[in-house]
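Only one protein chain is missing from this complex, and each of the others stays in its spot.
When the chains are written out, they are named A and B in that same order, and each has its own residue count from 1.
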Amino acid sequence: MADTVQSWGPDSIPDTAKAPVRVKGLQKFMRRHSTIAVLMCLPLIIIVACLIVYPAFYSIYLSMLNKSQTRFVGLANFTYLLSRDTFWMVVKQSAIFAISAVFFKALIGLITAHLVNNLPVKGQRKWRGMLLVPWVIPLALSTLGWWWLFDPTHSAFNYILKGMGFEEIAWLSDPYWARVSVILVNVWYGAPFFLIMYLAALKSVPEQLYEAASIDGASAWQKFIHITLPMMHNIIAITVLFSLIVTFANFDVVQIMTAGGPRNMTHVFATYSFLLGIRSGDLPLGAATSLFMFPILAIAAIFILRGVRKRGREIG
Amino acid sequence: MGTRITRRSVLKTAALGSAAIISAPYVRGAYAAGKLTLGCWDHWVPGANKTLDKICNEWGEKNKVEVHIDYITSQGEKDKLTAAAEAQAGTGHDIMSHRDWNIQVHQRVLEPLDDVVGQLIKQYGPISPVAEYLAKIKGTWRGVPTAVGSQVKPCQSRFDLFKEHAGIDLQDMFPADEAKYDKAKTDKWTWDTFLDSAQKLHKAGFPVGLPMGQTSDAVDWVGALFNSFGVVMVDAKDNIKINSDETRKALEYLKKLMAVNPPEVYAWDDAGNNRWMISGKGSSIMNPPSSWAVAKRDNPTVAEKIWHHPMPMGPKGRFVGQLPQFYGLWAFSKNKSAAKDLLLHMSQRESMAQLVEASFGYDLPSFKSMYDFDTWKKVGPPVGTAYSYPPRGDEQTSMAGAPARAEVGAQIYNQAINTVMVSKFTQGNEKLDDVIKWAEKELEGTLRV
Partner (left out) sequence: MSTVAIAAPIKSRLGIGASLKRNRRWALISSYFFLILFAIFFLMPPYYMIVTALKSDAEVAHMATNPWIIANGITFEQFYILLFQTDFLVFFKNTVIVTLCVVAITMVVSVLAAFSLGRMKFWGSSILATGIFLTYLIPDTLLFLPLFQIVKSIGLLNSYWGMVLIYPTLTVPFCTWIMIGYFQSIPKELDEAALIDGAGHMQMLFKIFIPVALPGIIAAMIFAFTVSWAAFVYPMAFLYSADQQVLTVGTVTSLIRADVYKWGMLMAGALLAAAPPLVIYAFLMDYYIAGLTAGATKG
């Protein structure tokens, strides 16, 4: 790096150096490590403060008003929600939706990553690219495609089922199948992301570990449990965390596929909040519903991140 | 015969009214040339937006006001999102269209329009009670009913299938001329008759398709049925009245009726019944003529067998679900007197006639005196199919959620408490008493201040 210093032209000399006397104090100030660091963070801080933190606090304020937003009611909206059966159903369904969707995304991601990893290196790129397609289509649009596949009257899946002599499935009209359907779409969309992450992680596991295990006569399953999983612990935790966040707050899939029906049984937080806030015109109640998501996610995030840090220290 | 006389006299007043517009109590305010922006419902009929453009631009040129219209779709409730955000921000368009309960939702930021609506009532006679219920909040009109996007959802049936499999001649029962309605025949068109036909058509492989999801098509027809059975969910004084014999009768009836519907009706959104009809599998749905219009393009052999006709009658009368649209003027608009003038112009009979024509009769004004437009007599094939789309004969309009206070009604309607209740009973096979108990609890939730 020594010649870099010598080759600095006049342009690259810091401005402060050009007027040494006048701005000596400023120069000192600018040179200070932490000042520069803060300045570099400033754009980020401004964006986050103005466009995320301020609106978020405004929404918290909004959630403490009455329906016509004329009176401060404290936590009344929250206690009201907690007293409603439908809200508890939404809580339950959000949890079922997010946890099972993320579980299957991770599972399918793991399986497919292994399968692709088994192939000769030449063909891997092709398969990986093919399997990545769902992740690339904008979700709102691909969900419409799924919806058309599930169309209650003319489901193309039922056409196949009927052709094979099976009973037709009421994909979106039976509440339980509807739950399965929205989860299925979410898994379809998210699994490829897990696939590529896990595939990359698999490649980073040193080959010698497997070779050593092979010599010891370990079965494939043993290798997976004792080598692969511990090595991938971090990446699995991180992907699961991020997917959990995004899935928990999902709006597009449920709104487009079922809009919460039948019998409210597929509602998740975001769609229920939309129903109360926008469709029924009770903005404070809608904001309160959305807000319930934050503490739940924050707790999940703390647990998972803590696990990752600890792990990182052990390995590092 | 009584109705005809009133109609003629109404027409006369209307003609007088539009001629004597300046002497009316509506006083045209002074306004400088300026700009007006409108956020209007994006019509599904291609070209219908252009007609509205034309009507507004005519007025704009005459009054030296620049009119700009943004068309906002109701898909994904985008129009409601926009309205909510504008109301919250206290800024946006001057005039916005509002569907169903949105006048009530935004009542505090909407300008009173008693002068405009008062003038229109003077010109064109009484306004639909549903429109009044939705837009006249605590005695003040906060919205002007418009034809654009306003609809009722009467029966839309395949007359060939009804004749062949159920032995009912719908065209004879409801001919394309109200004067020829025969009370002896129309009185036979009851919910029991409908159930009987539905069972026969189901057996013949052409079930009726009545949606039971949580969108407006489902809520509206169930609301109409409840009304004709005398079911009240919550009355105007906040009393929960759902636990009644009427409710039990209606639910027992629906159990029989839903059994002969295709099972997927529980997942249908507002497009589900349209597709059912257009594909030729269905024999009857309850919908405005949009499905017929699309069938005319995509499946014409089905379209020419479709007949629109009044709803079946129940013990308490014959009701059809109505879903009007309104224009609201934001209180924060900077050009209110010009906006009111434009609203009046848009609501004139001549403007309404053009709008109805442009939508092939889909748009329905809220003034009964305008049900005589030519469009409904003309459109086809089959000619006369849409004649009985506007409420004719003894058919009254209804709104699910009424007669509760509008705030309460909006919650009932939007959370689809009526259809969820029905689905729990007919699809979920829950006990009748449990279902009613559930509904009572939900309704109690809507009473929250």
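FYI, a residue touches a chain if its C-beta (ideal position, glycine included) is under 8 Å from a C-beta of that chain, and two chains touch if they have at least 3 such contacts.
Treat the numbers as computed from the prediction; the structure is a model and nothing was measured.
Screening B:Gln171, B:Ser244, B:Asn299 or B:Ser337 for touch with the missing chain picks out B:Asn299.
Contact with the chain not shown here comes from a single listed residue; of A:Leu51, A:Leu75 or A:Ala95, that residue is A:Leu51. Considering B:Asp42, B:Glu357 or B:Asp394, the position touching the chain not shown turns out to be B:Asp42 (whole complex). One chain is missing from the display, and on chain A it is touched by residues 1-2, 4-5, 12, 14, 33-34, 36-38, 40-41, 43-45, 47-48, 50-56, 58-59, 62, 108, 111-112, 115-116, 118-119, 125, 127-134, 136-142, 144-146, 148-149, 153-154, 156, 159-160, 188, 191-192, 196-197, 199-201, 204, 209, 212-213, 216-219, 222-223, 226-227, 230, 234-235, 238-239, 242, 245, 249, 251-252, 269-270, 273-274, 283, 287, 290-291, 293-294, 297-298, 301, 305, 308, 312. Mapped onto chain B, the footprint of the missing chain covers residues 39, 42-45, 70-76, 78, 81-82, 84-86, 88-89, 91-92, 149, 217, 269-271, 274-275, 278-280, 287, 290-291, 294-295, 297-299.
Just so we're on the same page, only the chains that are shown with their structure count from here on.
Per-chain CA centroids place chain A at a distance of 41 Å from chain B.
Here chain B touches chain A in the complex through residues 76-77, 80-81, 84, 88, 101-102, 104-106, 108, 212-215, 262-269, 272, 275-276, 279, 281, 407, 410-411, 414-416, 420, 423-424, 427-428, 438, 441-442, 445, 448-449, going by the rule given at the top.
Residues of chain A that touch chain B in their complex: 66-68, 70, 80, 84-86, 151-154, 170-175, 178, 255, 258-264, 274-275, 277-283.
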